[in-house]
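Only a single protein chain was left out; the remaining protein chains are all shown in position.
Think of it as A and B in the order they're written, each chain with its own count starting at 1.
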Amino acid sequence: MSSSSDLDLVPAIATRREDALSGLGKMVSQGLGWARKYSLFQYPFVTACCGMEFMAVAAARYDLDRFGAALPRFSPRQADLLMVVGTINVKQAPILKRVYDSMADPKWVVAFGVCASSGGFYDNYATMQGIDRIIPVDVYIPGCPPRPEQVLDGIMMLQQKIQDQRHQLIGNEPPALPAKG
Amino acid sequence: MAKDTDNLLVVPPVPEASPLDAPFPSKRMLVNLGPSHPAMHGTVRAVVELDGETIHGMKLDIGFLHRGFEKSCENVTWTQVFPYTDRLNYVSSIMNNVGYAMAVEKLCDLAIPDRAKYLRVITSELHRMCDHLTLVSAMGLELGAMTVLIYGMEARDLIWDRLTELCGARLTSNYARVGGVSRDIPEGWADKVLRTLDRSNEMVDEIDRLLTRNRIVIDRTRGTGVISRADAIDYGFTGPCLRASGEPYDVRKASPYLIYDRLDFDIPVGTNGDNFDRYLMRMEEMKQSDRIVRQCFEQMQPGAIASDDPRFVLPPKPEVYGSIEGAMAHFKIIMEGIRVPAGEAYACVEAANGELGFYAVSDGGGRPYKLGVRAPGWNMLMALPQIMEGRMLADLIPTFDTVNMIGGEVEQ
Partner (left out) sequence: MSQAALQKLKERFPDAVTQTYVGKGGDDVALVKKEAVAEVCRFLKDDPELQFDMAPYITAADYMGSEPRFDLVYQMYSTKKNHRIRLRVGVPESDPVVASVTPIWKGANWYERYCWDLYGIRFEGHPDPRRLYMYEEFVGHPLRKDYSLRGRQPLMPERTVDEPFRGPGPTGG
């Protein structure tokens, strides 16, 4: 894939100009990263089999709460982590895209299970071959369905990724006003 | 008991209203629930026409989890279909395996050894408990009792641990094979299962104490989502939902398959056909499954776990590595698939939600020509608009829970 694809633009990552930030900016970024990685409000987009494993991960034995990521928000507006749990087919794709679009920045996406990652062994007329064809994905968790340990590993990888990203208190520029007329 | 709760439902009469107290004029409103909605587990879209809180019309739109099960199955060998059947009803996958294996064995006219039958029944019943635990936990969660989920998931995890020792996977177990099962039980497994069941039963009892006499649960499930016995049959209900309406149909008793005729167990039957009865059926069936598993372990004898018919079953590994015939047989079955005689057959098992039937057509080749699934949840979901007609919107949630629609099997 080419790096210029708009799918690969993660909004929270800074451009090169911002790399030349002051030490204060870096401290702010690290602080924000630390805060954001431990307060992941997730939106579980549960469709299929993986949902059963997702329930197990959220329950007492594996306890997603230890990572600050257990509280599901059932409105995409309040969530910053989209967990796509299960198969997404062609009919479901526009809905997933719409849910993703209505989430506020910064936002991250986890493809939970092999169907969300690549379509799995459903290579046929109905199933989309991975959600990364319509939305960007931060962490892929393989497995059909993944074991809970894998899910926890994926969550920790995402946290590491969030910590390493460049965060800002305020955005760069306000969006350009539409031309008059 | 019915009397007590009936009184709660009676709305006190409204005194003659003055024009000042008259309600605002209202109009009907269309509300879209789903397909990604927390209370619609699975991915069903329901368009509900509301008058205040009352449902006046409902349309269901499914297919958001249609993943081409049949088309995929037509393009793989008969044995490769097993993983696909796992993901039909993913909460109780072994029963799907068994149902499919039985359909193919019916086509092949293949008898399987006793031990394989016992193993199939044991694992099926363990998965039936998992399925019911999931339903009860999800219902508790959606009625606001998060604790039930914690207990239910822990009990389910315990059973899954044992199944992992047997099959290597937590929920998509891929255990049955044409002609038998894939693995024999590990040493000491039977004893471990029995002790696991003791522990999970404690948790089931805990759930029972939390829910069954809980006033909130009773108020929300008693008398909601009612379907009469005649309607239930007309819609093709099977399984716990049909039995909750008073019809004692269970494939395990009506036409016993495998070794169910050698076992002593009861079929719970309800009377009201409401959500509470459907919930009670599940709780009781878990106890009966426990009885079945214990009896199976007592009756089971050592022996072969798969038929030795070289046309359908892989030869034992020493033979594959040691003789040319064994290697050939192995190669042919793996590469071309087993040659199932041409014909068509319908086999059904009692899955956790009801009669799960497989209609298999073979053209004599190594791949299924057609594989249709009669998913039990299909009929239950189909009846939902009629059940909910004229009821409150809030009743939709427990009803949706107790009919236990599983996306994988309904939308295939």
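One rule holds in what follows: a contact is a pair of C-beta atoms (placed from the backbone, for glycine too) under 8 Å apart; a residue touches a chain by one contact, two chains touch by 3 or more.
Owing to the predicted nature of the structure, the values given are computational and were not obtained by experimental measurement.
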Ask   = So which of B:Asp205, B:Asp234 or B:Glu336 would be touching the chain we can't see?
value = B:Asp234
Request  = Just name the one of B:Lys71, B:Arg291 or B:Arg311 that touches the chain not displayed here.
outcome  = B:Lys71
Inquiry  = Residue by residue, what part of subunit A touches the chain that was omitted?
reply    = 1, 5, 7, 90-91, 93-94, 97, 118, 121, 123-126, 128-130, 132-134
Remark   = Against the hidden chain, subunit B presents residues 62-63, 66, 68, 70-72, 75-76, 106-107, 109, 231, 233-238, 247, 249, 254-255, 341, 343-347, 355, 357, 359, 361, 369-370, 372, 374, 378-379, 381-383, 386, 411-412
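The rule is short, and it goes like this: only the chains that are shown with their structure count from here on.
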Message = Based only on mean CA positions, could you tell me how far subunit A sits from subunit B in angstrom?
response = 32
Complex interface listing, subunit B residues touching subunit A = 35-38, 41-43, 63-68, 71-72, 83-84, 87, 90-91, 134, 137-138, 149-150, 153-154, 156-157, 160, 170-172, 407-408
Remark   = Listed in rising order, the residues of subunit A that touch subunit B in the complex are 45-49, 51-53, 55-56, 59-61, 72, 74, 86-87, 89, 91-92, 95-96, 99, 115, 121-127, 144-145, 147
